[in-house]
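Just one protein chain is left out here, and the rest sit where they should.
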Amino acid sequence: MLIEFPLKEEHKIMIDLIKEIGETYIKPYSLEWDEKEAYDATPIKALAQADLFGLIIPKEYGGLGFGTFEMCLAVEWLSYFCAGVSTTYAASFLGAYPIILFGSKEQKERYLPSIAKGEKLCAFALTEPQAGSDAFAIKTTAKKDGDFYILNGIKQWITNGGIADIYIVIALTDPAKGARGASAFIVEKGDPGFVVGKKEKKLGLRASLTTDLIFNDCQIPKERLIAKEGMGFMVALKTLDYARCGAGAQALGIAQAALEVSLKHAKTRVQFGQPVYQFQAVSHTFAEMAMRLSSARALVYSVCHYIDSVAKDFSGASAMAKCFATDQAMWITERAIQMMGGYGYMRDYPVQKFFRDAKCLQIYEGTNEIQRNVIARELAKWIKV
Amino acid sequence: MAECIFAFGQCFEGKLHPASLEILTPLREVADRLNKRLILIGLADDKEKFLAIPELKKLLADEVWYIIHPNLKHLPDDLCERVLVYLASEHKPYGIFFPATKKGLSVAPRVAGSLQAGLCAHVNAFEVKNGNLFLLRPTYGENIIAKLTSQRLPIMATLALNAFPIREAERAPLIKEVKLPEGFDWSTKLTIKNFKPAKKSPSRLSVAKVVVAGGMGLKSKENFQMLFELAKILNAEVGGTRPAVHAGWVEAERMIGVSGVSVRPKQYLAFGISGAIQHTVGMEGSEFIVSINLDKEAPMMRMAHVGFACDAPSFLKALLQKLKAKD
Partner (left out) sequence: MGRILVCIKGVPKPGTVKVDKETHTLCRKSAELILNPPDRPALEVAQRLKDQANFEVIAISMGPPNMVPVLQKVYALGVDDIYLISDRAFAGSDTLATSRILAKALSLLSPFDLVVMGARSIDGETGQVPPETASLLNLPSITYVKEIRYVDGKFIAIREDDFGEEEMEFYPPAVVSIVPEIDYVRPPSLKRLLSIKEVTPKILTNAELNLDEASIGLSGSPTQVADVFEKTFVSRGEIFEGEPDELAEKLIEVLKEKGFLA
């Protein structure tokens, strides 16, 4: 807010469009969705009709061919209106990246056009009950059987479960090889032996759907393998490298909304004869919020530009963007509640929702503890002893 | 030549729409002052049902002409146009008037187009001066009444709903069937596949004895909702201004004003309503008007019998508190 970055005309147009979508299809309903823990397909339909699902899909497949920077701008602004909706949106990109980055020409031709039109949503399935941070501990198997693969196992807490048509599933084709024995597959809704579990009840991001995926002798054609057998974790980790900034962008949107709402309140709430903003304990807190948000934003977008400028290795950079921005969002939303006092605690007001939504961001797409591992690992490569 | 005035009698299932009766009230006066015969034109599918309409014998027209044909059952717009245009060409009326019902608003323009005549919409008053007829209607959202006239005959207009009371005549009109010539084209390009009668009866708002209404001075949807509480206590109906409807504070069916509902209650309580003409024409016939508004000079404040210069939401809160305490 105290710093404005100059934006190209096309970015301004995109942001204005998202603001229009947010005001029309999201803002009037977000608290209600949160309260009812309901998924509403209407904003998703609007985003699809606005061409926004094609943001990062290459032009030759009907997309806009934009990069990480534009993706994060879109995700930040959507999150400003409702992080539940932006999660559905961003998670679909997470599921599309493996096809964009590693898919064969046939796979790209088959899936990307309908993803770009928003006709089909995607999901990315790596986590299992015994394999969260320890992703290598996955047990789901994919056994080659003639022209097919047979999948068996369970994926846990998958965003867009049930509403996605395309699921990227990381499964072990060669359990003996450990991490090198995993492969990435495209599973489609309706494949025999694939069912979706019940909807999870969450603390936040309640407008987004999270379910288990259950594979019981799920039979898929061998053409559904992405790249080669054994490349599963490479596909997964590279995908996460690209998508991590998106989680950072979500954090920015939530934090911005929280800052605005609580700041407005602090300027109008009169106690002891003056607006509470006049008390330094309050105004200094806002100064701190502004610094943290601005630095998080600067970091996220400089990492985006770095990624878009054809950086080869950016795991450390994107981990920093994700970890820092999401931690700041948690701090800012917690302080925003405090600055609003009782009003921050009541569910008739949105600030408590921002706080609950922000929490998940520190956990998913790799916990912030794992992000610190990644940063430390990458950092170590810089000094040779 | 131009000796008669036509009024469209909208019939359905043996009933005459009350709006067709309302428009006869001002038209009666116009017909008398201009020395013309006022004729109600009824289009229907069943002769017996039509003749059994109770209001027929007491309505203010000089004559009632009815035309019967099975295709007229649902009053298809293109066929109604053809029939009315035929009658107009034959009898060259001075004016043709319709109630501003959905049917009236759909058929009148077709007739005007065919006859190349001017058509004024939502007229709520007439003036006769020097043998000329002027049509009055509120216009363009400003506090302006436009006085319209037509360069050619027939003069045509749709008359605002609920703007005129229904009056009864001393004598019964002359009632006659008009048979159209052999070979008249009774076809219509419209086929009704299904008809679902309206479940809800015509707006209770339009006949309410007490109306509590809100405008932008109420500042929010939550504040507006308080009117519903007040309505329960006072046994009233709730209405709103056009901006309040557009803001989504209240449904469109409760809009009072031009192209909305007209009301003539005994009590009209206006909360935070400035009184733009679009609104006031819909309620100026109210017997006792109370206005609560911060602006003492607002038109509604001047129009009211009693005004309270006060912030509407605070006033409403206080009023509700006191009324509830009395129980």
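For clarity, chains are labelled A and B in written order, and residue numbers in each chain start from 1.
Everything below uses one rule, namely that a residue touches a chain if its C-beta (ideal position, glycine included) is under 8 Å from a C-beta of that chain, and two chains touch if they have at least 3 such contacts.
Source: prediction; values computed, not measured.
S.K.: Of the listed residues B:P93, B:G215, B:G282 or B:G307, which contacts the missing chain in the full complex?
M.R.: Counting the whole complex, the residue in contact with the absent chain is B:G307.
S.K.: Could you tell me which of B:S89, B:T149 or B:S220 touches the chain that is not displayed?
M.R.: Missing-chain contact among the listed residues: B:T149.
S.K.: Considering the entire assembly, which residues of subunit A contact the chain that has been omitted?
M.R.: 10, 13-14, 17, 20-21, 24-25, 42, 45-46, 49-52, 54, 64
S.K.: So which bits of subunit B touch the chain we can't see?
M.R.: Touch with the absent chain occurs at residues 10, 12-13, 17, 74, 77-78, 81, 101-103, 105-114, 116-122, 134, 138-152, 188-198, 210, 234, 252, 258-259, 266-267, 275, 277, 280, 288-290, 292, 296, 299, 301-311, 314-315, 317-319, 321-323.
The rule is simple: only the chains that are shown with their structure count from here on.
S.K.: Go ahead and note the Å separation of the Cα centroids belonging to subunit A and subunit B.
M.R.: Centre separation, subunit A to subunit B: 55 Å.
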